[in-house]
Structures are given as structure tokens and as C-alpha cells.
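The complex appears here minus one protein chain, its other protein chains still in place.
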């Protein structure tokens, strides 16, 4: 319980590259002793869980549904919240830092909730945003999984 | 209960222009018979509530805290959820359509949650976002409060 | 928004007596200017809403599902939380005092949550409980709807 908790967020249906990135992120986090937190379903969530579980890491899946049905088989523990998309706030609340791997609107909501809660976010090929034509640079951009994990652990340690 | 529910989202500390926009949005929604939903606090939320209440409209405030303390005085009903930022998902879930007036990261999370849930979003001067240098045009852009309300009511009616 | 909020809890399928009690409770609360809060579905919830709405009162329905489908037609506003039974905590959180009209396990959870939160509970023919053969008298017992409302308003005013 004393380690760092890092959420890995991304699409529930992943491309090969996204899955490869997420699996390496999960593996490197577990090797560093961090607990991996995710939404517990497929795609990037499943790949991150597989990467962490493959090296004996701990992975928490915080699920939207009322049962563990549909959960990644690589989770250490699965939490069916029965709260739908509101569970995104719990994923983020549980994490000390968030790593976003590409992602769709669910991932964008997790990035925004993390920033609202004052938690650092590291992104690999994920959302860019701004207002009135001006970019808002609130995310630390990583070039690859190794860089993403290194930056996330540095930020979590602050 | 049979009318349309429209969420008005925006910063809890508003500029004069943001407050003027939000107040007009709230007023026009109430005049059209829509129920206004908001996060129940200050800034854009309070201004939208004031605009709707001023013409006898109904305004729901869905609050993050455990009590009604800090709520806008213009709410018809105030719901203290005790759920913090997770209440953003309930604001959006309650709405048929979301109008975002500028906004910070909380508003960005509400836009993203609405799009994830398949609900239309109308924006006035609010967040722009995309991936890998490509804009993702998921929000209907309005030029002013009159246009925002007209578009929102049209989209809610679909 | 400045009035007292009173939750009326009870079974979603009601006997004639339960419905008559709930309707009178809703009516008397609305006549006294209180906002009625309920779970928004059928049975006691619907009857309380009907009673309050019939005299022009305000009724909030806090629904477990993701849509307003299945909601009582007598609600002033319907909040689909998408949170399932976890919405019981919001029903209770919104209320200054809870009136339980008989009820099943959902009502028992609302009584328990209210007592945990330090909110008074008034009961008509509702759950009795205790430990090791000793009754725990944490609920104010009312003899009829008139008495229940009078006691609830007295307790809410503290």
C-alpha cells in the first residue's frame, strides 16, 4: 500500500501500437514497484494490466459495471463500482499521477479530472487542448513508454 | 419533469463577459421551458441560475460537497452529493444537452463525459481539442448566447 | 432553495395503506413549504411525489438509472444518477430529515445511512432494529402521516 499509484488511461479498443505502448508502460511501472490503476476493461487497460501482471505487479481495475464481467483477466483486484462513467473520477482519485496513452473521450475526461484535482498527467500521443487558438500545455509529453514511466515516477515522487 | 434538461457548465470564478453570457443562456433556456442543470456553485453556474430564476425558471444545482453551503442562492433545488468531482458525471447524466461557457479543467471533464455518453455539447468560447495536430470537431460552436440556446434546444429535441 | 428538504423513503411497490400514508406525507410536507426528496420511482416514492405535486409542491427524484425512464410522473425534477443503489446516499445527503414509510432493504439502507450521517429519521410502521436482543431506538416513531410530518419538521428545524 505504501508505493506509488499510477493510473494508465486509454481507449478500450486499442491499435497494436497503443497496446504495445500500454503493455510496456505497465511492465515498467510494476518493475519500479508502482501499483497500476486502470478502468479494468479492454484495449489499453488490458494491455497495461498484462504488462504489469507479467512481471508480478499489482493492478487495480475500477470497473463501470455492477459485476466483474468483461474485466481484463490480468487484474490483481477488480472493483465493480456500478457507477458508469462516474468511476473515472475514482480511477483518477486513486492515482498519484496519470499516464494517458492516446485515448478517446473517456480518457479526455480522466485527463481533465486529474488536472482539476491537481494531479500531474503524462501523455503519449494523447489529447491536445487549448482555448481561443492558444494551446494549454498542462500535460507532460513523453516520447515513448520508458520516458513516460520515468516522468510519471518523478512527478509522483514530488 | 417532462421538459428538456440543459446543463450549463463553466468556471466557478467568471469574468464579466462569461457571467453575462451565462446569465443570458440561463434566461433564454428558462423562457423556452427548459430545466437548467449546473454544478450549483459560483461564477458561470451562479450566473446561469440567476438568469433562469429571474424569469421563473427551474434550476438544479448538483453540488460537490456534503452540505448546501456555498450554493448559489438562485437554485430551485440544491443536491449536495458529497462526491466531489465525481458529481460532474451526474450533472452531465441529468442533461439532454450541455452548453459550455468557456471553462477550466472541470468544464473540460464535463464536455468529455458528455461526448463519451453520446450527448451533444454546444460551446461558447470554450475548449478546443484534438490529437496529433488534428482538431477533433465534436462540439457545436455558438457565436453568442442566443445561438447557443437555439442550437442546444434543437439538439435536445433530436 | 432556502426551505427544508425532507426525504420520503419506502418500497417501490406499495400497499394501498402505504401509498395513502406516503401521499398524505407528501401533501403535508408541501403545504408546509418543504421540498420533498425521494428515489424517484414507484410505490411510496410516486405516492409522496403525487401528494406534494397535487398542492403545487417541489419534488426531487434521485434515480438509480442512467435515464429518466421509469420515473414517477409527479416529480418536479428528475436526476438520473447512473449510480444504482449508491444513489441512496445522495437521497439521504440531500435531506435534512428522513421519513421512512414501512420499506424493504433499500429503505433500511437509507435509514442506516441517515443515522450514520447524524440526520434524524421519523418512521411510520418501518424497520425496527437492535443488537443482541436489545432494541436500538434511533428512530422517532410516528403514529400517522400528520404526526410524521410534524415531527420531521420539528427535527429539521433544529
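Should a chain be cited, it is by its letter among A, B and C, assigned in written order, with residues numbered from 1 in that chain.
Definition applied: a residue touches a chain if its C-beta (ideal position, glycine included) is under 8 Å from a C-beta of that chain, and two chains touch if they have at least 3 such contacts.
Given the structure is predicted, the values throughout are model-derived calculations rather than measurements.
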Contact residue for the chain not shown (choose from A:80, A:103, A:123 or A:145): A:80
Per the touch definition above, residue among A:58, A:109 or A:151 touching the missing chain: A:58
Candidate in contact with the missing chain, chosen from C:58, C:72 or C:88: C:88
Touch list for subunit B against the chain that is not drawn: 66, 82-86
Touch residues of subunit A, complete complex, unshown partner: 1-2, 35, 58, 60-62, 66, 68, 71, 73-83, 89-90, 93-94
Touch list for subunit C against the chain that is not drawn: 83-86, 88-90, 93, 102, 104-106, 108-109, 111-113, 115-117, 125-133, 138
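Here is the rule we use: only the chains that are shown with their structure count from here on.
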CA centroid of subunit B to CA centroid of subunit C, Å: 29
Numbers and ranges of subunit B residues touching at least 2 other chains: 83, 89-90, 93
